[in-house]
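Excluded from the complex is one protein chain; the other protein chains are retained at their positions.
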Amino acid sequence: MSFNISFPDTTFENKQRSIEEFFEISLELRRDIIKSLFLAKSGHSGGSLGTADIFAVLFFGGFLNYDPKNWKNPNRDRFILSVGHIAPILYATLARAGFFHPSELATLRKLGSRLQGHPGLDANLPGIETSSGSLGQGVSIAVGMALSQKYLDKTDNFTFTMTGDGELEEGSVWEAAMAASNYKLSNFCWIVDNNDCQIDGRVTDVMNIYPLQEKFEAFGFDVVTIDGHNYSEIISAFTKFKNNSKNSEKPTCIIAKTYMGRGISFMEDKYSWHGVPPNEEQAIKALEELDKLDAELKKSNKLN
Amino acid sequence: MSFNISFPDTTFENKQRSIEEFFEISLELRRDIIKSLFLAKSGHSGGSLGTADIFAVLFFGGFLNYDPKNWKNPNRDRFILSVGHIAPILYATLARAGFFHPSELATLRKLGSRLQGHPGLDANLPGIETSSGSLGQGVSIAVGMALSQKYLDKTDNFTFTMTGDGELEEGSVWEAAMAASNYKLSNFCWIVDNNDCQIDGRVTDVMNIYPLQEKFEAFGFDVVTIDGHNYSEIISAFTKFKNNSKNSEKPTCIIAKTYMGRGISFMEDKYSWHGVPPNEEQAIKALEELDKLDAELKKSNKLN
Amino acid sequence: MKYKSYGKIPTRKGFGEGLVELGEQNPNIVVLGGDITSSVLTSFFRDKFPDRFFSIGIAEQNATTIAVGLALSGKIPFFSSYSAFSAFRNADQLRISVAYNNANVKIGGGHSGVTVGPDGATHQSLEEVAFLRTLPNMTLIVPADYNETKKATIASGNMFGPTFIRFGRSAGESFTTPESEFIIGKANQLTDGNDVAIFACGTLVWEALLAAEELEKQKGIKARVINLHTIKPIDYEAIVNAAKECGAIVTAEEHQIHGGMGSAVAEVVVKNYPVPMEFIGIQDRFGLSGEPEELMQYFNLNHQTIFASALRAIERRDKGFDKIRKVIDFNK
Partner (left out) sequence: MKYKSYGKIPTRKGFGEGLVELGEQNPNIVVLGGDITSSVLTSFFRDKFPDRFFSIGIAEQNATTIAVGLALSGKIPFFSSYSAFSAFRNADQLRISVAYNNANVKIGGGHSGVTVGPDGATHQSLEEVAFLRTLPNMTLIVPADYNETKKATIASGNMFGPTFIRFGRSAGESFTTPESEFIIGKANQLTDGNDVAIFACGTLVWEALLAAEELEKQKGIKARVINLHTIKPIDYEAIVNAAKECGAIVTAEEHQIHGGMGSAVAEVVVKNYPVPMEFIGIQDRFGLSGEPEELMQYFNLNHQTIFASALRAIERRDKGFDKIRKVIDFNK
């Protein structure tokens, strides 16, 4: 390795924040993704980068109730990554939230690591609620958790899940949707990473899933479609979900329009980046781009 | 057996018909169902009786292109019974269309019979296109056949399939729906037997599948909702499909509102009749009711 | 015979009653319905504990993974459907979300085997033991009768880990008692004998007892009948001892001979103490419609076949010794 890779041990609190702060955090998450994937020499860059803004708001904006010191607290909110292959963004997020030391991000996908290629419960990484990697299963697990919260534990906790958009081609996903609305799981929030990319190409070309909003509405959801890179829209979507959960009997679906590979010029909106890591040259270039964005952000902050 | 069960060897042609003729045919099909299920001592009365009117129109109204004498003719239309447990209505229909001798209906579900409890391709019964019985599979098989007709064989044949409404709870069914619309299978006609009954109760109570029309529309279908016992509505639904197949790029879904057990007073709209046969007393009563309807029909016909 | 039939009681009744008993003992027991509630008798639980019963409809994938979500929330969920659908329609979910997660999910596979009867091949699951016993972390039980199904259900609710219980639809002979011992993973030796060992599970255990009785009566052969109710984890000791002490083994199950319980026994046998074996089960074909009794005869799943197979296994063992004797004579 001709350039030095290290993971600073910065962590972030989970609280109300300004747009700039979310930007700052998402930059750090994107750096972690680039670094850990470069070191791993395999893995999924595209979706991990594309969802960093949503993770920044969900985990560090006071929307998800968790405690890294006592993470198995039964009264936590749950987050289930159904789209298991974008584990790098989840690992980066958990590390930055204090679930484990960020230096462990360097072990991604390596023999003996707790950071398995797809989340593995058997690896005992704090913050991992379930194994995932076979598309469509996580969202049903999340429905089970929301069901438990609402009808058995009778807590006012929430369950969030994220699926891909290609993942919506799995029929079991619609079983989950039907059940969530049948059981009036207003405590259930389903985020769709709608980047219109999957392995073989554009979702539209591989198997057309559209219209999406109409599908989720017909399956009984309150649906909000947002720009998944616009922090204000992400914030108001989660806020709307929290309000719905009190006023509506419907579960919420957030269709987040995103770009795969967001933040790195040469990856952005390219489905070829679904499942590959940056090589050294690309990693250097990517980190430079992120640094540049950081500098710009700091400058503009000062100007404000 | 204290009353004599025989299957007259009446067969019906496949042609344009009057409402009265369809009524007549459906009465014969219902008699066959009652008789074969009584003899079998097990099986599914409810859905079989409830769909008899649709089968009468589809097979004997000139809508489905088939030739019992040369039934494997590659240029036939296909009918796939996805909801395999209502095999008795399919068997009755095939017998009355001349695929095999009606007397074979007496062997339903017995050891060595070609009339397996659920359609079995290995039993080599003429007219049976595929095994079915595991819900949700037949409709995907039908999509494959329609795909073959449209893109590979390039014939102008049609593929029809029938699913139950409880069956729509299987996620794989929505995979089939998505693919049918993705491939613009305007030659594909999906009939939903919407009796709002399944084994455990009302579909609404077991797992709510509604709103149905909106779901199929969001999955890219031309949808027509009809009274599944009204011959005029059934006829115009199939006519609409045939027109759509020329003018629309969408597959067609016919949501047929039916009553389980239709035609037999003590079975009608009772989900408890999903999977049981009539006992002797019930069979006698049922056949009497059908005879009475027949007499009324004949009387009214004469009056006309 | 030491055992007698207490009449024909469906095994699924044991499942349904076991769930109710568990529900009374433990508030964390929850049950998921797959639209066959009154077929697999989870209806007993639903009627008694409606607040802990969730109808999921005809969606075996979803029911299985919802169960995982419940288990990961500290509940002990049972989901049951026909074995054909609760072992295969959800196979990926069983492999990854249940077994790999080591989630405390319990699956009931009802209406298994040809004794489903007239419903025919699609509904006669004969392959699930092969799949399920291959999954790490999975416990797999095929109880012999009503009482044992009840005990297996209760025992599975009281242990941690993924468990599958396979049981039937029809009424079979009930011969175990509420008192007889049932420990997951421990085979029950039902008769003493060193002439041949007969491993059976499910509906075939009773047939094995009948065959043993005939073997003794007609041939003076003392057969060791072993109820191998737990197929995973398998009871190595019972198998190795049988191989050593009897030298000939017959297995009998209402399942494909490929990959089933007999296959699991064979793995242990050749790895530890190779002896001749005979397999009774479905010979690599699908089922068909017919009455349960008829089908058991049609597929040779009966005590007559066990009887004949026992004689064949013994003969092969004895011939084998002869052959080896010759080899040894030749060698010295």
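In order of appearance the chains are A, B and C, and numbering begins at 1 in each one.
One rule holds for everything that comes next: a residue touches a chain if its C-beta (ideal position, glycine included) is under 8 Å from a C-beta of that chain, and two chains touch if they have at least 3 such contacts.
Note that the structure is predicted; figures quoted are calculated from it, not measured.
**Q** Based on the whole complex, identify which of A:Leu27, A:Ala40 or A:Met260 touches the chain you can't see.
**A** Here the residue in touch with the unshown chain is A:Ala40.
**Q** Of the listed residues A:Asn14, A:Ser36, A:Thr93 or A:Ser134, which contacts the missing chain in the full complex?
**A** Touching the chain that is not displayed is residue A:Ser134.
**Q** Can you say which of B:Phe23, B:Phe38 or B:Tyr183 touches the chain missing from this structure?
**A** Missing-chain contact among the listed residues: B:Tyr183.
**Q** Tell me which stretches of chain B touch the chain missing from the display.
**A** Considering the whole complex, chain B reaches the absent chain at 74, 120-122, 129-134, 136-137, 140-149, 151-153, 171-172, 175-176, 178-179, 182-183.
**Q** Could you list which residues of chain C touch the chain missing from the display?
**A** On the side of chain C, residues 84-85, 88-89, 91-92, 95-96, 99-100, 121-122, 127, 130-131, 133-136, 232, 249, 256-260, 262-264, 266-267, 269-271, 274-279, 284-286, 320-321, 324-325, 328 touch the unshown chain.
**Q** Residue-wise, where is chain A in contact with the chain that is not depicted?
**A** Residues of chain A in contact with the hidden chain: 40-43, 84, 109-113, 115-118, 120, 122-123, 131-136, 166-167, 169-171, 198-200, 205-207.
Rule of thumb we're sticking to: only the chains that are shown with their structure count from here on.
**Q** Is the way these chains touch best called a line, a ring, a star, complete, or other?
**A** Contact map by chain: complete.
**Q** Centroid from C-alpha atoms only, then distance chain A to chain C, rounded to Å. What do you get?
**A** 43
**Q** Touching two or more other chains, which residues of chain B qualify?
**A** 169-171, 207, in rising order.
**Q** Which chain C residues reach two or more other chains?
**A** Residues 56-57, 59, 61-62.
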